[in-house]
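The complex appears here without one of its protein chains, the remainder shown in place.
Chain nomenclature is as follows: A and B, assigned in order of appearance, with residue numbering initiated at 1 for each chain independently.
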Amino acid sequence: MVVLDLVLNALATGVMLGSIYALLALGLAITFGILHIPNVAHPALVIAGAYAVVTSNRFGLDPILAGVLWAVPFYLLGILFYEFYSRSFESRGGGNTLQSLTLFFGASLIVEVGLVVAYGTDFRSVNVDYVGSSLRLGMVAIPYRFLIPALMAPVAVFLLWLYLSRTNIGLAIRAVAHDERAVSVSGINPATIKRHAFGIATALAAIAGAALVITGPIDPFAGRIHIGRVFAIVVLAGMGTIPGTLAAGIIIGIAESLVMSFMSPSWAPGVAFAILLATLALKPTGLFGAAR
Amino acid sequence: MKITRRRFTKLGAAASIGLAAPAVWTKGFAQSGKIRVGCSASLTGPLSSTKNMVIGYELWRDDVNKAGGLLGKEVELIVYDDQSSPSNVPAIYSKLVDVDQVDFLFTPYGANLTATIMPFAKQRDRFIVGILTLASNDHLRHDKFFQAAPWGPDGATNWARGFFDIAQRDGVKKMAILAADTEFSKTAAEGGRRVCEETGMEVVDFQMYPPTNRDFSSILRNIRAAEPEAVFVCSYPADSTAIARGIQEIGLGDSVRLFGGGMVGPQYASLLENLGPALNGIVNFHLYVPEPTLKFEGIDGFLARYVPIAKERQVDPLGFYIPPFTYAAGQLISKAVEATGSIDQAEVSQWLHENSVDTVVGQITFDEIGNWTERRVLMVQFQGVDDSGIEQFRQAGKQVVIDPTAYASGDLIPFAEARKA
Partner (left out) sequence: MTMARFTMLALLVFVAGLFLPKLVSNPYYFYAGYVVLQYVVIATGWNILGGYAGYTNFGASAFFGAGAYTAAFLFKALGVSIFVQILGACAVGMLLGLATGYLTLRIQGVYFAIATVALVIVLETLVHNTEYLGGASGMTHLAPPPPAWFGGTTQYVFCIMLGLAVAAVVLARWLEVSWVGRGFRAIRASEPAAEACGVPTLKLKLLACALSGGVMAAAGAPYPTYTFYLDPVSAFSLLIGLNALAMPLIGGTRTWLGPVIGAVLLASVQQLATVTISSEFNILAVGLVLIAFVVAAPEGLLGIRFRRRAA
């Protein structure tokens, strides 16, 4: 009985954790998965979003609502950021891996320092009523602190998927990723489309930030521990598959949670990456990606 | 290749200018007739929540200089940022000693960063004050090392002993231990296990988790399944918060009467404010709390001056945990220098070994390897904490000292009962 109890709870925790990971990775699934821009600054932007949410929460605004509201300025920020990136590189036909990685790393350092200057280095968190209680379903107890941000993930994934597969501009984003020249022949400016997509990805960072800060306190450097994991999720999913991102996040979440419960918690950080290495070696297109 | 060689010459020239430059500053420094004190601090990186320690140094320096300096000389403080990384520390301390020619050193914050310079301090035979470093001098036994924090002798294994003393007094038989996988926590957890063996308490659950872990549901369930009477926890700020939340959400079961011990985090204002009532009942270590049994001379004035500076710099507005001890670290130097009338490293060290010093954190007496002879790590219980925010923690009665009994300011309330209140 005790074992069943532990397994069920570990699974539930894993699903929650995995959904939140997927939400963190969602913006990257666009920038990296679809546009092939290795935006290592994404986790830092998520933390910036989280701080923005903390600030609004001081005035009593609900964190999720704040995240959605902040998504608008973050969208504009993303557009500016992309503009800078494209002015620097795209005229040369896109930066190579090394140059892009270095650029975004530099950007991520600047975001971190900006946060340190603006907010100091103490941990910050939000106040919401449901933190500290949990939903009980039989043997399973799920903290609302995880449940609510975790529920944001499928909603965001579904909306994004609808957008990318049912609207013209969404289709254009995917088309740009597929064949830029063909898109420009059909009269769409690929630069505009990409800028828009990058804006959406950055807006998702604000929403992911809201989810992250509900689960626990953050500091300006909190993004660093997520860099590896979010890339792992996007690659594991198969580049650019939006529903796959959610599935990959959950797979990693469950794996970590099971290892934590039944082996030793100190092995958990390696799990995501062991899975990733195995995927890259055996099926480099990812679990849900089409062959390229 | 011609251009390459020319470039090399240029680089060489640039490099030699670079090498010569610090030597020029050094000369300027050496003639200035100041007493120089230096250290590194973690101003950036993962440990940067400790950077409020610098305020303690600065207030000490200002106080000394206002009173006419040391031996008539002005005190100058040099602080460099080690970015929380041990790999930066050796070069910084060499700069302090060899280029800036400081007279006295403080260690960086904590044992990990300090491990990189203890052999250096011993080889160069330098006087150095340890800043919350645990057991840094146990193996080297450097005779010019002095610890500012009250870990006491055998700090590595025994600093959290107070928690087990309380458990023993309370008749606890079954103990669970939960620790983050880092130096500080791990040694404390192992030490705790040994104390349990000595005193006949059974360790019913022993778990380690990685410092990046933020979800404690499964861990807390494992603990609950083991039905302990007391849970000894060694954690870091982010995980401490997650654990405190986890207790609210998952519950601990009815068996637990005593919870806490070595949680880093509920000493900092931001966490106290965030967790509020979720802390009630937790018995945890602290180094200073504003209880009537701990009114040492100068501490109130120190904290009063600390608060506005801290608010301006957006660091911990309470300042109970580290800053009083960095101020006291400075006092160790100023008192020893005044008493001996010398800045000679050996004389100052000898005086500190032979005499007790009154500081803002009480009277300190050192043993032969520079630890406090008395362990004065406080075990405080959070009682009656409400949602009202940070100011309530400035008053007595919210963080009640349970151990050491000599400083006790109230009685232990069983965990479940304290949470109901």
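The rule we apply is simple: contacts are C-beta pairs under 8 Å (C-beta built on N, C-alpha and C of every residue); 3 or more make two chains touch, one makes a residue touch a chain.
Computed from a prediction, not measured in an experiment: that's the story for all the values here.
**Student:** Looking at A:V72, A:L109 or A:L159, which residue reaches the missing chain?
**Tutor:** Candidates A:V72, A:L109 or A:L159; residue touching the omitted chain: A:L109.
**Student:** Please identify, in ascending order, the residues of chain A that touch the omitted chain?
**Tutor:** 32, 36, 38, 88-89, 92, 95-99, 101-103, 105-110, 112-113, 116-117, 224, 227-228, 231-232, 235, 264, 266-267, 269-270, 272-274, 276-277, 280-281, 284
**Student:** Mind pulling the chain B residues that touch the left-out chain?
**Tutor:** These residues of chain B touch the chain that is not shown: 1, 3-4, 7, 11, 15, 18-19, 22-23, 43-44, 79-83, 85-92, 94-95, 97-99, 112, 115-116, 118-120, 123, 139, 181-183, 186-187, 210-211.
Everything below uses one rule, namely that only the chains that are shown with their structure count from here on.
**Student:** If you average the Cα atoms of chain A and of chain B to get two centres, how far apart are those centres in Å?
**Tutor:** That gives a centre separation of 35 Å.
**Student:** If you look only at chain A, which of its residues touch chain B in the complex?
**Tutor:** 2, 5-6, 9-10, 13, 16-17, 116, 119-125, 127, 131-134, 141, 143-146, 215-217, 219, 221-222, 225, 257, 260-261, 264-266, 268-269
**Student:** Which stretch or stretches of chain B touch chain A in the complex?
**Tutor:** 44-46, 48-49, 51, 181, 207-210, 212-215, 217-219, 221-222, 225, 237-238, 241-242, 245-246, 248-251, 265, 268-271, 274, 278, 313-316
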